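Encoded as structure tokens, the structure appears first; notes follow it.
Note that this complex is displayed minus one protein chain, with the remaining chains in position.
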Amino acid sequence: MRRRDALPGLGLALGVTWLWLGLIVLVPLAALAIRPWELGLAGVWASVTEPRVLASLRLSFGAALVAALVDLPLGLLVAWVVVRYRFPGRRVLDAAIDLPFALPTAVAGLALTALYAPNGWLGAPLAALGVKVAFTPLGVAVALAFVGLPFIVRMVEPVLRDLGPEAEEAAATLGATRWQAWRLVVLPALGPALVAGVGLAFARAVGEYGSVIFIAGNRPMESEIAPLLIVARLEQYDYAGAAALGLALLLLSFALLLVFGAMQRRLRRGLP
Amino acid sequence: MTIVVSELRRRFGGVAALDGVELSVRSGEFVALLGASGSGKTTLLRALAGLEFPDAGRILIDGRDMASVPARARGIGFVFQNYALFRHMTVAGNIGFGLRIRPWRSRPSRAEIARRVEELLELVRLPGLGGRYPDQLSGGQRQRVALARALAIEPRVLLLDEPFGALDATVRRELRLWLRGLHDRLGLTSLFVTHDQDEALELADRVAVMRDGRVVQCDTPEALLARPADAGVAGFLGDAARLGCEVRGGMAWFAALPPVPAEGVAEGQAVAFLRPVDLLAEPGEGEARVAASRQDGRGVRLTVAVGESLLEAVPAPGWQPRRGEACRVRVLAARVFPA
């Protein structure tokens, strides 16, 4: 028997929650875990180690990592400026950070394509410099960096706000230069939040679809991302193959999230 | 190391946090900055450390003007109110920080730093805790780590902002006496901020009472209690009761108490400040009555009803007062100021 509680509604709330969670999330995900094995172990292995699949996984994970690492300094810069400085337009800047969260991915994809196409506002000058962005792996990374930036800013911001000036003041009274205080006191305190932000940006980027497919060009073996390959297999009614690739994608990104989690715990020593 | 502060001013928005502070601290002194919150004491301490910059006025440390000396070059040890320990560093990392960050020419060797850290851990009575993180320590231990960290750079001056503010009463008393001993042993010149008058009066060589951004009086605890500079200081110190009176012919006359000498106070309406130890209650028919009696750490305290007012007083030796018993009150001393 459950312990009696002063507040009512736990049973009802849990019932609704598990029903909602089970029907919408768990049962369908179970299908993803079970369906691939129709192919047999060897079949699944063959299905996810096709050269085209491996190339797409390399691109999805590689571009996601590059994008998250590019977002790291940019996000830190934006978070620092928004928290620490007062300047005209700060409010607008702060609100604009969430744009990639709110903007539908298809719109973002279309917009980035227009911007970085060889005749676009940024694409034209870059093309003149010999850099091709749209319809190349670089374009994929640009789109993923767009999608991931707010994750880093929003993870770092509250930690930076809570940090307050005392620790830096203490460093100054102990003889630290501004740079030393920043490198030895501020940055380590932000470490776990930065890693968490990179992890989130990365996880989002690995599975990203809408903002990428317009700008990627989608050439097999070159600029084709793994989620697109899943769609391609579904269109050929290769359910098991699509499920195998989906499962592989999901497991790989969970494994990476575990790695990020472990890094975060290492950096968190002594921090709240 | 002497500290001389003159005409120091600092405004925040429209509010003057420091409004012409004058203060001079002799080498080796232990001085308390005492005041209510908002009186400017923390701002003064931060200005001394170079964490805050005055709009006007001068700070001389050992005769040297500090105006263009940044905080990191002042060589002042600062202990923050909430300690501001670096949470991601171990205790040893915190204490050694000030040595590790020196430019390589003046930086001690790794072994030397480790030795210094051990010494400081001994000094603050935390031997063997160097590997802990700050969040694994108690409040009192953190406070001592903060102190060791500040002492590691061998400061000429030690500044402490409410050093005992976050500690519970027993730890607080113990640390107070220990800190005072440490100050004497290391030959420091120290300044600490507090809003607790017991703490200030018990520990400091001299107490600088601050109000509205100024030091209104800086004196030894005895002198401060005996001769407060004005009604504000008198009212702030020693749990004094405030009583209206009238000064005539060098005496202060009360409604229901015997008169006391009030030399040098202008004739007319005045206020008198009476501490419990200034009032002696004796048995016998008189104008007063015992309203309550309680025992505290320093002996028996009476609350006596005199006319309209309730006053704290000390009973005459050997008398066991009962509630409601009539008594007489003698005024041993009073500090009287024109109203």
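Labels A and B are assigned to the chains in the order they are written; within every chain, residues are numbered from 1.
One rule holds for everything that comes next: contacts are C-beta pairs under 8 Å (C-beta built on N, C-alpha and C of every residue); 3 or more make two chains touch, one makes a residue touch a chain.
Keep this in mind: contacts and distances are computed from a predicted model.
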item: Which of "Sulfate ABC transporter permease subunit CysW", "Teichoic acid D-alanyltransferase", "Hydrogenase maturation factor HypA" or "Probable succinyl-CoA:3-ketoacid coenzyme A transferase subunit B" matches, in UniProt, the chain that is not displayed; value: "Sulfate ABC transporter permease subunit CysW"
item: Residue among A:216, A:243 or A:267 that touches the chain left out of view; value: A:243
item: Selected residue (touches chain absent from view) among A:72, A:108 or A:134; value: A:108
item: Residue among A:82, A:196 or A:267 that touches the chain left out of view; value: A:82
item: For subunit A, residues in touch with the removed chain; value: 5-10, 12-14, 16-18, 20-21, 24-29, 31-32, 35, 74, 77-78, 80-82, 85, 87, 89, 91, 93-108, 110-112, 114-115, 120-122, 145-146, 149, 165, 168-169, 172-173, 178, 181, 203-204, 206-210, 214, 227-228, 230-231, 234, 237, 239, 242-243, 246, 249-250, 253-254, 257
item: Residue ranges of subunit B at the interface with the undisplayed chain; value: 50-53, 67-68, 70-72
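Convention: only the chains that are shown with their structure count from here on.
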item: Whole-Å gap separating subunit A and subunit B, where each centre is the average of the chain's CA atoms; value: 54
item: Contact footprint of subunit B on subunit A as seen in their complex; value: 166-167, 169-177, 180, 184-185, 188-189, 191, 267, 269-272
item: Complex contact set, residues of subunit B against subunit A; value: 49-51, 70-78, 80, 82, 84-90, 97-98, 101-102, 133-135, 149-150, 152-153
